[in-house]
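All protein chains but one are shown in place.
To keep things simple, chains are lettered A and B as they appear, and every chain counts its residues starting from 1.
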Amino acid sequence: MDFTFSPEHVALRRMIREFCEEELRPRAKEVDRAGRVDPEVMRMMGSLGFFGVPFAQVYGGMGAGETGYCILMEELNRVCPSTATIVGAHIGIGAMSLYLDGSPELKRKYLPDLCAGKKIAAFALTEPNAGSDAAGIQLRATLEGDSYFLDGQKMWITNGPIADVVMTLAITDPALGARGGATVFAVEREWKGYSIGKPEKKMGLHGSPTSLLNFDEVRVPKENVVGQVGLGFVTFMKTLDVGRTSLGAATVGGGQAALEASLRWVKARSQFGRPIAHMQSIQFMLADMAAEIEALRSLVYRTAWLVDNGKPFTKEAGMCKLLGSEIASRCIDRALQIHGALGFSRDFPLERGWRDARIGEIFEGTNEIQRIVIASELLQEVGVRIRP
Amino acid sequence: MNILVILRAVQDPNGFTVNRRAQKVFVNREQFMINPSDKNALEAALSLATESDTVVAVALGDAPAEDALRQARAMGAGRALLVRDATLKNADATVVAAALRHLVNHLDETKLVLLGAEVLDADLAQVGPRLAAVLDWPFIEAAHQLEIHGSTVAAIAPQPDGFHKLEADLPAVVSVAPDSNQPRYAPGAKIINVYKDKHAVETHTPADLQLTEADLTPTTEVRGESFPPEREPGKRLEGSPDELARQLAEVIRKI
Partner (left out) sequence: MDFSLTEEQQMFRDMFRDFAEKEIAPVAEHADKTEQPPVELLKKAAAQGFLGATIPEQYGGAGMDYLTYTLLAEEIARHCLSTAITITIHTMLASMSILDAGSEGQKQKYLPRLAGGELASFALTEPDAGSDPGSLQTRARREDGTFYLDGVKTWVSNGGLAGVHVVFASTEPGKRHHGISAFLVEKDSPFVMVGHREPTLGLRAMDIRTVYFEDGHVPAENLLGPLNGGWPIVLRAFNRVRLGLAAAALGAAEGALALGANFAAERKQFGGPIAQKQAIQNYVADCAVEIEALRHLVHYTAWLADGGQDYGRYASMAKYLGARIAKDTANKMLQVHGGYGFSDEYTISRVYRDVRALRLLGGTDEIQRYAVARGIFDEKGLKIQP
């Protein structure tokens, strides 16, 4: 077993870290306050290839695989979770569904611009009545001639307000329901009937724009079906699986940020006559953080290896997301506690990280759903099939 | 035409703790980086290069030097040359200058050699002037705002009495001031491709370059390292201008 990263991945991480320190860190506070990421940062990330990290170079991607993508998410989330979320939703679930199941023509049509960051992607699954119960979606796609007409609503769509191309799951055959009768469509923002709701006001991730999307008889040409008609649910579930691994990577970055901030603070802050680094309670909190992050890091990069080597990874991906989100929350909470009252102040970045982290246990499949997914895989291995 | 950039791989100072009391430098994390002002030199080269120019990055040493060269290729340098040999481990500025001279001669037309004006190790700032001397080329030190006009290179550079605009005929050697520009990031795809490409860096030995034993013999010898002495507390002189002058003269006489 070789646990070293390849030289190209080491070099990639170094460049991304430098970028994050120079360009993202100074802006992170303002991103949270103003609720947006600087367009200049988006442009720079585009020119460096951030928006297409895992995709093959033949489509304009960076060709760095799932491992490279995990490295990107880890480094971005370490410094600015809002930025990481925009990029993550764009690559990990938006463009990814196109990349996994789209026809070569459809991929050639959209991927180069998506990889360059010239166009932003989103993934539209959730609806007001279909959250964890994704199979309960109702958005309809009716075939007429050589077009489909999409009608309905999608909710809580990350990148909704800024996406140029939205991979949308719609019911094409109501009799078969979502599992056998749904199809993924690549929908362009400019098309008639498509409108964007006002951005959601959230507790954290203020710089990551989220909104409702309305489809009012939006005409989508047949060519824009992603994958097979009727098999959209499978495409989307596959996409979510891949996305979960990189979410796990993001949480490694989040945990790491919490640990680094804590190490700096315990050296600088003194009470009872000495740096608080000398308090055993503090030492144990630091140790617990480091141990959890290390375990998570191994799980995440091993799962990335499974993805890059074409092996099954559904169970492991679910574990990455489940454990990662909980570990990150625990680590940032410990870090806040270590900083005392200053952790509660908006003049310090701890509370921002704490607010940003909370969604980790909810989006892209709540942790309850992750547990169902993992249990389902485990029980399948012993011959028991379960339903949520 | 070639624009040569000399890169030095240095240890990242963020990995050190300096303990003056113990007179020790503790290396907590050994990691290498491109000497920062060499990166500025590389950026200057990439900005100055026209369609018909090739930026050639060169370095002497082992794995860290090779990594520095790959980074340079990823940033946009057209070629990277590594001179690798155990004997170069104890190279001083004279040896480095000799090696570089042979390298320049080995290559086709080189119109400009750039390097950083400060190095995060011994920082003797001798390589530039020595190289210029053995090549018999003009040398500009600590340049800002480099420009090429036809067959000359112009720069703003510090002189004893302030900053001056200097011009030199090409070919020339110029050391680039730290922080005089913003080095570009290497695009990700280039990083992936350069690091996967076994041939991204061309390796030479001193023998390939026809370096003689004399070339490889350092003219200086490192006998030891120590911390600079503690600054003595100063002494405050008081009195009338005449008395002050008298006291000062005494102090100077004693030095």
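Basically, contacts are C-beta pairs under 8 Å (C-beta built on N, C-alpha and C of every residue); 3 or more make two chains touch, one makes a residue touch a chain.
In this text the structure is predicted, and so the values were computed from the model without any measurement.
Colleague: Counting the whole assembly, list the visible chains that the omitted chain makes contact with.
Modeller: A
Colleague: Give the residue, chosen from A:Cys20, A:Ile86, A:Leu336 or A:Val373, that touches the chain omitted from the document.
Modeller: A:Leu336
Colleague: For a quick check of understanding: of A:Gly46, A:Gly102, A:Gly204 or A:Gly254, which residue touches the chain that isn't displayed?
Modeller: A:Gly204
Colleague: In the full complex, which bits of subunit A touch the chain not displayed? Write them out.
Modeller: Residues 126, 129-133, 136, 156, 200-204, 270-273, 279, 281, 336-337, 340-341, 343-347, 351, 354-355, 358-359, 361-363, 366-368, 371, 388 of subunit A touch the chain that is not shown.
What we mean here is this: only the chains that are shown with their structure count from here on.
Colleague: What whole-Å value do you get for the distance between subunit A and subunit B if each is reduced to the mean of its CA atoms?
Modeller: Taking the average C-alpha coordinate of subunit A and of subunit B, the gap between them is 43 Å.
Colleague: Subunit B touches which residues of subunit A in the complex?
Modeller: It comes out as residues 6-8, 11-12, 15-16, 18-19, 44, 47-50, 53, 57, 61-64, 68.
Colleague: What residues of subunit B sit close enough to touch subunit A in their complex?
Modeller: Going through subunit B, the ones touching subunit A are 67, 70-71, 74, 185-189, 191-196.
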